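With one protein chain removed, the remaining protein chains of the complex are shown where they sit.
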Amino acid sequence: MRLVDLETLAGMLPAGAMLAIPPDNSATPSSFARALVRADVRGLRLVGVPVSDYATDLLIGAGCVAEVQSSAVSLDEAGPAPCFTRAIKAGTLRMKDATCPAMHSMLEAAAKAIPFIPIRGILGSDLLAHRPDWLVIDNPFAKDDPIVLLPALAPDFAVFHAVMADREGNVWVGRHRELAVMAHAARRTFVTVERVIDRDLLADAHLAAGTISGAYIEAVAIAERGTWPGGLTGEYPDDAAHLAEYAALARTEEGFRAYLARYVHKRPAKRPAEAAE
Amino acid sequence: MRLVDLETLAGMLPAGAMLAIPPDNSATPSSFARALVRADVRGLRLVGVPVSDYATDLLIGAGCVAEVQSSAVSLDEAGPAPCFTRAIKAGTLRMKDATCPAMHSMLEAAAKAIPFIPIRGILGSDLLAHRPDWLVIDNPFAKDDPIVLLPALAPDFAVFHAVMADREGNVWVGRHRELAVMAHAARRTFVTVERVIDRDLLADAHLAAGTISGAYIEAVAIAERGTWPGGLTGEYPDDAAHLAEYAALARTEEGFRAYLARYVHKRPAKRPAEAAE
Amino acid sequence: MTEEGLIAAIARLIPPARHVAIGAASPIPAAASFLAQEMAGNLRISLLYQREGNPFTDGTGELFDLAAQGRIDLFFLGGGEIDGAGNINLIGIGEWPGRTVRFPGSFGSAFIYMMVPRTILFRLEHSKRVLVPRVAHISAPGTSPPGVFRRGHADALVTGRAIFRFSPERARFTLVSVHPGESEASIRAATGFDYDVADGLAETPEPTEEELALLRGPVAASMASIYPAFAARLWPEAPARRSA
Partner (left out) sequence: MTEEGLIAAIARLIPPARHVAIGAASPIPAAASFLAQEMAGNLRISLLYQREGNPFTDGTGELFDLAAQGRIDLFFLGGGEIDGAGNINLIGIGEWPGRTVRFPGSFGSAFIYMMVPRTILFRLEHSKRVLVPRVAHISAPGTSPPGVFRRGHADALVTGRAIFRFSPERARFTLVSVHPGESEASIRAATGFDYDVADGLAETPEPTEEELALLRGPVAASMASIYPAFAARLWPEAPARRSA
C-alpha cells in the first residue's frame, strides 16, 4: 500500500480508465472526483455502484467522462443531475443503463472471477434491448424458464472514501459491503480516508468484520471530509444546502463553470471541510 | 425472534431436514448437535459449509444422518472422522462429495435466489461424474469455453453458534461472513450464542458490520461454550485434548457409545464448560 | 388532499404485508409504512440507502437478494411515466436513452417489480404527462407472459388525486377512490390512460383522529431521523427523533 496525497492519487488514474464509484449513501469519493477535474483526466468510463450522484455529475460536467454505466444518476433530494441530463440530451455521453441488482451482480461475478451470473427479473424491460452484452438463455436446470445472464464487470479501478485506513492499507468500511465487492472486482483500488490510524484494523475482532484487507488496496490518500457535500455515516451529515447550491448552479453551463471556479479549482481557505484537499 | 432453551431448539428441527452447519474454524454448533442426539432427530441431510467436523461425525455416529454434502469431513489435527469413515465403508451414508468453493457458491446462489451459478475449475475431477446435479455448458459469452454450472443450494435450516445476539435476534458473527450467506440461503436459521445482550447490535457501527439482521433468524438459544470442543474466536480456544479423546473413543462403535454416555446423554456437573446444556 | 391524508391512505393499503421495503427519496411511502407499523404492530420496515434505520449489513445489494428470496412482501415504485398496463418508465422520453426528456434511470425497478408479491405505485403528480397510454420506454413491465418468473405485480397506484387497483390478468387499472375535492370526471380528465371505475367508487377517507395522533407522534419522531427536512416541514412541532 502506498500512502500518497490526493492530487497524486488523482494523477495515478489514466485517461480512459473504467472507474467504479459508489454513490453518496455509500461512500462517494467527492474530493477525489474534484481532484480528477483539477487533473483534467479525460475519457473516463464511470460505473455506478449501483447508482451515481454528485461526483459523477461533476465529472460529466467537467468533460472528464465518455461513458456512464449505472442504474440511475441523480442528486437524490436535490433533484435531477443537471450535467448528466444535459449530456444525455446533447448525445455527448454514452449511457449504459442498468438496474441496481444487475450492477451488484456483475461486480460480484467479477469478484468471484466467474464470467457471467444469472439474474431474475429484467425480462420485458427495454433495458435488455439496449444491453447486447446481457443474454437471455433457457435455464439449463428447468424447463421453459428464460433467464437473463449478465457478464462479469471488472472495472480497471475502484475508488471510494472510507473513515479510516491503517498502516498496512487495511480499510474500515463498516457495513458497506458493496465497497468490498468493488475492491474485489476491480483490478486496482484507490481509497481516500478521513484518517490513517496506527493500530492494525485486522487485529481488532470488532473492526476486522468491517475491514477490507490491504491485499486489495493499491493506494490511500487522506481527504478530510472526503465525501462532502455527501455525508459519512458516524462522521458528518450531508450538506443539503451545498447540494442544492450545486443543483441550482449546474443547471446552466455558465453556472457550472462558476461552481468549478468557486469549489473545485479554487479551494477556499474558509472551508475547513476540505483543508486536506 | 424466539429465545428458547437448547433442548427446545433441537426439538424444533424436524426429522429429515436438510441442515447446514459450519465447521469448527467458523462457529460449529456442537452443543446443538449433542442436543439433536439427545432428541434423537433422524434422517438429517447435513451440509458442510464448506467442510464438516466433530458435530457432523457425532451426528453420523449417533445414527441421526442420512446424507452428507460436504467438501471434506475430518477432525483436523485430531485426524480422520471415525464415524464418517465407518459409515462410508459400510455404505450406510449417502455422501455427496463437493469442493469448498462449490459449497460456497451453491449457498451464495441460494442467498441471491438465482437458480444456478457458474464456477471455474472442477472439469477433469471425478466429482463431476458423481454430481449429476452439476452441469457442464459452453460459456455463452465465449467460444469453446466449457464451464461448470452449480445449482443453488437452499438448506431447510442453517444452524450455527455465535458470540452474542441481541433482543431483536440480531446476531454478531464478526468476520465469519459465510454464516451470513448460510442464513440468507437457508429457509430458516437457528442460532446458539454465548450470551444475549441488551443493547442493539445494529445501532453500533462497529458491531453492525459483523452482525446478521434478526430478519433472518428464527430462534436463538443460549449455549455457553457452544462450540466446545471447538474454540470460539476471542472467547475460548479449541480443546485439543478432548478432540483427541473423541477421536480415540469413536474409533470403535463401543468407544463411541461410551463417549455418548459420558459426554452427550449424561452432562457431567464438573464440566462448567456446558452448564447451560 | 393533505400529505397526512395521503400518508394515511397509503398506510391502509399496506396490510397484510409483514415486511415492507422502501427505496431512496421516498418520504411519503416511508411515513405510510411507519404509520402502518404503529397501527398493525408486527411490520418490518427495511429502508434502503438511509444512514439511520438501515438493517442491511451485507451492503446495498442485500435488499435485492432479500426481495429475490421472497422475504419482502411489499415495495414502492414510482415512475416518470406510468401507463395503463402498469408499465413504468424511469428512463426518459424520445430516442433512447431519453434524448427529449431524461429521467434518472431505472434504479431497481426492472428487478424488484417482478420479485415482490405486491408493489404500490406512488406518484404525487397525477397528469396526462405522467399517466400515459403507453410509456415511451419500459424500465419495468407491468405484466409478464406465462413462463417468465414473476412473483407479483402492481397492487395499487396512488397519486395526489386518486387510488387505482391493478388487475394483472386484465393488465388494467380500476379507479377505486378519489381524494377529497376530486370527482370521477376530474380524474378521467387528468389521466392519460384508459381504466375502469369501481362500482362503489369511494372518496378517499381523511385520516382518523387515531391516525393523526400516530402521525404527529411516533411517526413524526421516526421520520425526523430519516427525512429531517420532510418531517420538519410536516410536523414542525414534533418531538425529537427517537433512535431508529
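Some points to look at:
Order of writing sets the labels: A, B and C. Residues in every chain begin at 1.
Assume contacts are C-beta pairs under 8 Å (C-beta built on N, C-alpha and C of every residue); 3 or more make two chains touch, one makes a residue touch a chain.
No experiment lies behind these values; they were computed from the predicted model shown.
Considering the intact complex, the chain excluded from display touches A, B.
Of B:4, B:66 or B:127, it is B:127 that touches the chain left out of the display. Listed residues A:117, A:191, A:208 or A:264: the one in touch with the omitted chain is A:208.
Taking the whole complex into account, chain B touches the unshown chain at residues 23, 25-26, 49-51, 70-74, 76-77, 80-81, 84-85, 88-89, 91, 95, 97-102, 104-105, 108, 119-127, 130, 144-147, 175-181, 231, 233, 240. Interface with the hidden chain, as seen from chain A, comprises residues 111-114, 177, 180, 184, 202-203, 208-213, 215.
We take it that only the chains that are shown with their structure count from here on.
Among the remaining chains, the Cα-based centre furthest from that of chain B is the centre of C. Centroid to centroid, with C-alpha atoms defining each point, chain A and chain C lie 28 Å apart. Per-chain Cα centroids separate chain A from chain B by 37 Å.
Chain C has residues 56-58, 62, 65, 68 in contact with two or more other chains.
Shared interface positions of chain A, i.e. residues touching 2 or more other chains, are given as 105, 119-120, 145, 147, 175, 233.
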